[in-house]
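Sharing a structure here in structure tokens format.
Removed from the display is one protein chain of the complex; every other protein chain stays in position.
After this line comes chain A, so read on.
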């Protein structure tokens, strides 16, 4: 049985998933059983994050919280996670490097774990998905954590480090997260127009 999601995710690249979990009921039932964790590093190389989600403790914690699938977008990283169909009682794991349909993956995810790039953060928040941002400590000029910490303080997401990821997953309360109201560029446009002498309209 090929499991295809309405969101367009081809989990396991259309491979036939012969897990017992997916053989009961029709496709819709198996879809509703799927709770996907989507991990994304954007165009960066962030092996520490891929390694962290590939650890037993993180996978156990995610399984305990009811997630069934782990899909990793690993970007330019070199660490290759272990694929799994989930027979071991843990989550099914799959990965890819890049995709032009990140939006589809975000849409079908129940939880997103992302690097701290502003593009990935705001795209996830726009989709209204619960988000854990993992800060890359290996970056030289680490201004990235500023944004993640500020948005975490405003309760729009959780912020973690690769080593503390499993603790954050264990302790998170997704109900307490507040939806992010998308920003607005019109105040800047207004000031620019005024400065240049164009009329407000």
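Just so it is clear, contacts are C-beta pairs under 8 Å (C-beta built on N, C-alpha and C of every residue); 3 or more make two chains touch, one makes a residue touch a chain; residues count from 1.
The working rule: contacts and distances are computed from a predicted model.
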| item | value |
| --- | --- |
| Undepicted complex member, UniProt protein name, chosen from "Methyltransferase small domain-containing protein", "Sorting nexin 4", "UDP-N-acetylglucosamine transferase subunit ALG14" or "Cytosolic Fe-S cluster assembly factor NUBP2 homolog" | "UDP-N-acetylglucosamine transferase subunit ALG14" |
| Contact residue for the chain not shown (choose from A:57, A:87 or A:146) | A:146 |
| Which of A:66, A:119 or A:171 contacts the chain that the document leaves out | A:119 |
| Absent-chain interface as seen on chain A, which is shown | 43, 117-119, 122, 143-144, 146-147, 149-150, 182-189, 191-199 |
